[in-house]
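The complex appears here without one of its protein chains, the remainder shown in place.
After this line comes subunit A, so read on.
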Amino acid sequence: MMLFKYKTSDGLKLHRALPGQFLIPLVAAMTFLAALSIAGAYASQQLAKRWSAGAASTIILQIPMPNESLSSSNQTTTLSTTATKTKIQSVIAILSTSKELDSFHQMTDKEIDELLAPWLHESIQSFALPIPAIIELHLKHDPPLSITLEKTLKQTVPDISIEQSNFWNQRLNALANSLQTSAFLALIIVISVAATVIALSTRTGLMQCKQTIEILHNLGASDAYISFRFANRSAFLASVGGTIGSVFSVPLLLFLTYLSLPFSSDPNWQALSNASWFYFLITTPFQLFGLFILLPICNYFIGWITTTIIVYFWLRRLT
């Protein structure tokens, strides 16, 4: 419409009816909280991913006397060809053919020494103790191990010990999921409060411009024109508030990211935490920076949609 070009000539004076001094700080505060909620949701999602893919999905097999040959009575028909194999060789043969494993790793003597070092202070070899073979299994899916594989392993090596961490995995996943849900609920509440603030501000603006709106409406201004004028102003103020809130949330979020480095999946977290802030900044997940760009845009749309709905409903009172 032509008036869009000459919008200061329609008498709505929206900079007075919708002043920024209240809306901008309120929206900025809401954006700050939204940034924290989203970062919380993102962090818990990453944590859940790490727990699922990491230690929680690992299964430990302990094979006592690993180099002992299997007695013929323990051989299954499927393993008839392994009659002369040791226990460990038989287990590795079964694991190699299994399709449910992502990978497996037999711990070396050195790794076992490192594991027991805090208790023994010297190599386990020097104690001449019968140390079981330890194999770490990484599953393609969440634990537990399938009954078939478990049964096969136990039939082959009856004294094998299978340590499944599915109890912890389930608990940790449930914790991560509930953290994520809480963060999303917080985000929804923050968005609702922001929308309510915008709606109240719009209503106040409409009341202030009531007389002018009625005259414009009677001269043939469409609902779309009037709502566009208000929505444009609200969306602008909301995006300014969003930008300010995002900028203020950056230092806090970077600091929280820094604190959470030990829990990250990055194997170089120690190097990262000792590196300069600039290096840390450039290695921060890009999603975090995406958030700062996305929040003002989301605010713009929340402002636009809320105002448009409020103005349309308000205009319904005019014939």
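Methods note: a contact is a pair of C-beta atoms (placed from the backbone, for glycine too) under 8 Å apart; a residue touches a chain by one contact, two chains touch by 3 or more; residues count from 1.
As a working rule, contacts and distances are computed from a predicted model.
A.B. asks: Under which of the names "Glutamate transport membrane-spanning protein", "Cell division ATP-binding protein FtsE", "ABC transporter permease" or "Tryptophan synthase alpha chain" is the non-displayed chain listed in UniProt?
C.D. replies: Per the UniProt record, the undisplayed chain of the complex is "Cell division ATP-binding protein FtsE".
A.B. asks: Please pick, from A:L115, A:A174, A:I188 or A:I215, the residue that touches the omitted chain in the full complex.
C.D. replies: The one listed residue touching the chain not shown is A:I215.
A.B. asks: Could you pull out which residues of subunit A are in touch with the chain that's been left out?
C.D. replies: So the residues of subunit A touching the missing chain come out as 1-3, 5-6, 9-11, 13, 212, 215-223, 225, 319.
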